[in-house]
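A single structure is presented below for examination.
Every protein chain of the complex appears in place save one, which is left out.
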Amino acid sequence: MEVIVMNKLKVAVALGATCAGCDVAILDLNEKILDVIEIVDFVFWPTAMDFKLDDLKALKDGEVDVGLYHGAIGTEEDEEIAKILRKKSKIVVAFGACANFGGIPSLTNMPYESKMFDVVYKESPSTSNPEGTLPQKETEIEGTKLTLPGIRKRADSLNSVIDVDYYVPGCPPMVPLIEQVVDVLRVFVEKGTLPPKGAVIAGQDTLCKECGRTKPETISYKEFVSPQEVKEIDPDLCLLSQGILCLGPATRSGCGALCTKMNVGCRGCLGPTDKVDDHGLKMISALTSLLEVEHEEEYTEEDFDKLLEKIPDPLGTFYRFTYGVSMISKLHPDKEE
Amino acid sequence: MKKEMDEKKKVGVFVCHCGRNIAQTVDIEKLMEKVREKYDVELVEDNMYMCSDPGQNLLKESIQAKNLNRVIVAACSRDMHEPTFRSAAQEAGLNPYLVEIANIREQVSWVHDDKEKATEKASKIIGSTIEKVIRDEPLEPLKIPVVQRALVIGGGIAGIQAALDIADAGYEVTLVEKSPTIGGHMAQLAETFPTLDCSQCILTPKMVAVSRHPKINLLTTSEVVSVDGYVGNFKVQIRKNPRYVDVDKCNLCDDCTAVCPVVVHDEYNQSLSPRKAIYIPFPQAVPASYVIDEETCLGIDPLICSKCKDVCLVEAINFDMQPEIIEEEFGAIIVATGYDTYPIENIGEYGYGAHPDIISGLDFERLLSANGPTQGVIRRPSDGKVPKTVVFVHCAGSRDPAKHLPYCSKICCMYSTKHALQYKHLVHDGTAINFYIDVRTAGKDYEEFYKRAAEEEKVIYVRGKVSEIIEDGDQLLVKAVDTLLGEAVEVHADLVVLATGLVPSKGTQEISHLLKLSCDSKGFLKEAHPKLKPVESALSGIFIAGTASGPKDIPETVSQASGAAAKAATILASEFLEREPQIAQVDPTTCGLCHTCINVCPYGAIYLDEGVGRITVREALCEGCGSCAAACPSGSIELKNSTSEGIRARIKALLQG
Amino acid sequence: MSTSKQEQESGIKNPNPKIVLFLCRWCSGKGADLAGTSRLNYPPNVLPIMVNCTSRIDPRFIVEAFLDGADGVLVTGCHFGDCHYKTGNYKAYRRLSLVAKLLKQVGVNPKRFRLTWISATEATKFVKVTTEMVEDLKKLPPYWSDENGGNSDE
Partner (left out) sequence: MNQELNPNIVTIEPVTRLEGLAKITVLLNDEGNVKDAFYQVVELRGFERFVQGRPIEEVLRITPRICGVCPIPHHLAPAIAADRIYGVDPPKTAKLLREMMALGHIVHSHILHFYAFALPDFALGEKKEPGTHNIIGLAKTFPDVAKAAIKARGDAQKIQAMIGAKATHPVTVIPGGISKGVTKEDTEKMLEMSNNIVEFGKLGLKVFEDLVVKNKDQMALINSDAYKMDTYYMSIVGPKNTLDFYNSQTVRVIDSKGKEFAKFESDKYLDYIDEHVEPWSYLKFPYLKQIGWKGLVDGPNSGVFRVNALARLNVVDKIETPLAQEAMENMYDVLGGKPAHHTLGFNWARLVEILYCGEKMVELAQDPDFYGPKFREQLSKDMITGEGVGAIEAPRGTLYHHYKTDKEGKVTKANIIVATTNNNAAICLSVKKAAQEMIKKGQYNDDGLNKIEMAFRAYDPCLACATHAMVGQMPLKVEIYDSKKNKIRELTRKL
C-alpha cells in the first residue's frame, strides 16, 4: 500500500543481556518487514546490521526517533548502552520480557547455594580448570590489558536504569504485538500522535478472556499435575481446572493464547495488568485460593501444609519472567541464620 | 485512572480522654500536637468523654463550623461507639461512612504503660486511620427489594406450624408437600408422649387451619425443582404432579375404591394393610380428597380401566390432568423436609426385618391406631393373635458406630416406653420387656412418664443390648445379656418391636443439593451455628425447622418451626433489606473472566452475567469479606472504602517516623 | 536508637522492632480488645491494622510491609471453623503459608513473619504471641540496617 511519508522514522535497536529472540521476532514480520522499511530507517541494529557502538555515540542527542532496547541490564556496559540510547532517542521502548521485567536472565537474582562463577568455571563436570582461573575484568597479556565488562549484582529491567516511554512485553513479543507497534509508529509518522506515556502495548485484561477454553462450574484442584504425568489433557477445558499450572488468570492478553491452545499452561511472559505490582504474589494468591476450595472445610492446617509442599518451585514458576521487577526480589536475605 | 480527589479533604480529629482510661497512659496534649504537626488535618479537638452528649455536640458543631468532610474519633473500639459517632455526624449533615474510629484505648492506653511510646503509637494509629478516612467515599446502605411472600418446603408438623405462623403474621405462604396430604409422620402416630394425647386430635385442627387459611397456598403432590436468586428475591420453580381427582368436587363418598380392581400396600399403614389404586391416605387427610396413584393404576395414558370414573357421581375424576410447573418469587424459604426411620432391613442381627412379627416402631404405631390395620387391637401380623409377651428393643441400629448409626436419636427411648405402656393398657395380662442401654428421658415430664411405665404398668426394663432374635416355633427367641445382673437372658416373645433411630429423609438430601445447603457428616442440614443460630442456614434468607437438621421430638420441632417463621417474617416485614454498603466492585477493563472470584466467594455472590459478558457482584449476597479482592489475579476487584492501595497506605503510615 | 550497653550483653540487637499486626474484625480483633478490657500488658512495638477478614490480606501487603520498613509482620485470625465469613481463614492460611515459604526462600528469617489463630476469648494467647514475637525480633538486627545487609547492594 502506498505510504506517503514525509520523513522516515529513525529507529535504533539496542541490546543488553539478550538471546536475540526479540531480533528474530522483528524479522518474523517476514514480508511485512519490507513495509516497515518504507516508514523506518534503521540507524542502529547490531544483530542485523554493521553498526558499532560508536556509530550510536556519534549520533546527535534526540536524533533517533524511536529507540528499542531488548535484553536485561546484566553488565555495566548494558547500563552504559541503555543510557546512551536514552540520550540519543526521543522515545525509548522496552521491547520483550527481559527489558520489561528482567525476564529469564533475572532468575539469576534468586538466591542459590553456589556462586555463578563456581558453577560455570569450577563445578561443571566437563571443565578442567586445575588452577581455578576465572574470567577477570582486566587481564594482562604481553603488556596489553584485555578487558571484560563487570557483571552486575542483579540482572534488572530497563526502567531500573533509564526512563522508559513505552512497554512491549512478551518473550519474544508476538507478531500481533509487533504489528501494534508498527501501527503506533505509522500513526506517529502520519499524525505525530502517540499513546499516553508509560502505556503497555498489549491487552489491558488477562489471558482467560482470550484463551477461549471453557471454564467449568467449579474450579478446584487438589494439586498441580505435570503435563507428562496427566493421563489426558482435555483440549477444550480450562487447563487450571484440570490441575495443570497456568498463569493465564494473572497475565495480560494480547498473545493470541498461543501456548494454551497447544495444551500447555501459560508462564506469564506478557506480565501482569497495570494494577498488579508483583506478578508472582498475585498468582500465588489466586492459585492457593482455589486449591481444594471445594472441600476446604474438611482440611486441617497440616493437611494444607502437605498440599502446599507439592507446589513445584513457586519462586521459579510464578516469577519466570518478572522476578527483576518483583517486590519480593527487593527484599534482602537476613545476615544471621 | 484515579478519580481526581477534587474536593479538599478537611479532616477533623477528636481525641477522647475517656475519663482516665485513655489519658492515664496517653499524653493527650502531646498527642494532639503530634497529629497537628505530622498530618494534614483541619482541626484536632479533645473531650473528656466523646460519647457523652457534650462530646457529640462538640463533634456536630465542629463539623458545621469548619464544614469538615471527614471525621476521626480517637477513642475506644469501633464495636462500642461507631454507630454513636456515625449517627451524630449524620445529624450534622455528614455522610456516616466518612467517620472512622481510631482505637487508642483497648489497643494502646489499656495495654501499654510507657507513656511516651503509648503516645507515639496512638499518633501512628491516628495517622493510619487518616489514610483510610481520606480515601473513604460517601455511601448509602444498600436497599434490596423484598418479595413479601414465604415458601415452606415439607408439610409435616414443622412445615404446618411455620406456614400458619407466617400466614398469621399477615404474609402469603406457599406450602409444598410431595405426598398427597400434609401431616407427615406425626399423622401416623397413635398417641404422643408424654401426655398420651391422641396424635390426630392435636394435629388435624392445624391441618384444617392450613387448608382454610386465606394466606396459605397449599400445593400437595408437588416438589420444588429449581431455586435461583438470593434473600428477598428467590425465583422458585415448583412441579405440581397430577392427582387425577378434582379436590373441590370429590365428596369422599368412597364409591370408587369399591370398583377399583387394583390392590397394593398402604404406605400410611406401613404396608400392614392394603389400599386401592385410587385412595385417601387417611380419613382426615388435607386436602380432603381422593388421589389416583399413577404407578399402580392399570393405566391412565393410554387409559386401560376407568372403572372409578364411571361410578363417580360428581365426575371428580379427570384423567387428562398434566404435571404443571409453577414459577413464583419468595422473600424467604423454610426447609422442613422431616426424617425417615432407619430401615430395620439393614439390621442383620435382628433378621433383616424378614420375620412378620419383628416390626418397627412406626409399624407398632399403626397397630395401636384406631384407624390402623387392626383398628387399635394389637394383633401379630403373622397370625393375628394378641401377643402375650412383647419385646421392645431400644437403640436398634443406633449408638453403633461399627455397623449402623453412630448417634443417639433422642426420641426412641420415649416412644418405646410409650409403646410398652400402651400395650400394657390394652393387654393387661401381657408382659412388656424393654431392652435398653440407657433410658434417656431429657424432656419435660419424661422421667415421670418412664417411672409410670416401669412402676405402675410394670413394664420390665432389662439393661442390655439384644444380641440376636431367631424364630423358635411360633415364637421369637430373643437373646441378650442383662449387664446389671451380669447374666445371659433369653426371652420367648410373641412380638418384637425395634425402636430404630432417625435419618435424613430423601427430601432433605434432594433439597440440600437444590439450595446448595451444606450438610453435617450424618447428612442432616447444617445450621449456621449449632448453638446461636439453630434455625438459620448458612445462606441468608433460608431457614431450617424440625428433624431436617437432626433428630428431635415434636415440642422442639414446633418451637423451631415458630422460630424459623419469626426469622422469615423479619425479612418479609420490610419492603427493603438494608445491607452494609462496603461490598466488592469489579473493573471490567482489566477483568479477564478467569472465574477465580466466583469460586472463592463463600456466599456465591459473584457470577458471570452472560448477557453483558461481565463478572457481576450480587449486592444482596456480598458480605464484604474481601477474599475476592485479595485473590483477583488481575487486580480488578476492590472493596468500597477498603481498597488495596488504601490498606497499603495505612500500613505505610504505621511504619513512618 | 543505638543499643545501650546492657542491652548488647543480653543479645538485644534491635531495642525497638516495628511489627505490623493484622487483626481480623471478628475473632482476633475482639481478642485484642479483650486484652485491653482485661488490662493485660504487652510491648507497644506491634502496630495494629484491622481488616474484615484474614482473607482480605493480599500477599503483597506482607511484602510491602517489609519494604516500608517493618522488622516483622504478625497476622492473626479466627481458628478454622470460627470464621465469620465461613471459609475466609482457610484461604488465608493457604495464601500466607506459601508467602512464608517464599520469604524463607529469599532468605528472610522465618521469625519475622508469623500467622496464628486467636479467638475472641483468647486475650492471654494474644498477649503471649505478641510479646514472644517482639522478644524474638529484639534479638535480630533491624531488617534494613547495614549490619543486616540491608542497604548493601550498590
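The chains carry the letters A, B and C, assigned in the order they are written, with residues numbered from 1 in each.
As a working rule, a contact is a pair of C-beta atoms (placed from the backbone, for glycine too) under 8 Å apart; a residue touches a chain by one contact, two chains touch by 3 or more.
Only a predicted model underlies this, so the values are computations on that prediction, with no experimental measurement involved.
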Visible chains that the absent chain touches, using the contact criterion stated earlier: A
Residue among A:12, A:81 or A:327 that touches the chain left out of view: A:81
Which residue of A:18, A:89, A:242 or A:285 touches the chain not shown here: A:18
Residues of subunit A in contact with the chain not shown: 15-25, 27-28, 30-31, 33-34, 37, 42-43, 46-55, 58, 71-75, 77-78, 81, 103-105, 107-108, 110, 112, 114, 116, 119-121, 123-129, 133-136, 139, 141-146, 148-149, 151-152, 155, 171-172, 174, 226-231, 233, 235, 258-259, 261-264, 267, 312-313, 316-317, 320
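The definition used in the following text is that only the chains that are shown with their structure count from here on.
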A-B or A-C, whichever has more C-beta pairs in contact: A-C
Farthest chain relative to subunit C (centres taken as mean CA coordinates): B
For subunit B paired with subunit C, centre-to-centre distance based on mean C-alpha positions, whole Å: 39
Subunit A-subunit B separation of Cα centroids, rounded to whole Å: 54
Distance between the centres, which are taken as Cα means, of subunit C and subunit A, whole angstrom: 34
Residues of subunit A whose C-beta touches two or more other chains: 282, 285, 289, 293, 297
Two or more partner chains touched - positions in subunit B: 600, 627, 630-631
Residue numbers on subunit A that touch subunit B, as the complex places them: 204-210, 215, 218-220, 238, 248-250, 253, 272-276, 282-283, 285-286, 289-290, 293, 297
For the subunit C and subunit B complex, residues of the former touching the latter: 18, 20, 30, 32-33, 35-37, 39-44, 47-53, 55-61, 64-65, 68-70, 84-88, 91, 95, 127
Parts of subunit C lying in touch with subunit A, wherever the complex brings them together: 58-60, 63-64, 66-67, 80-81, 86-87, 90-91, 93-95, 97-99, 101-103, 105-109, 112, 140-141, 143, 147-150, 152-154
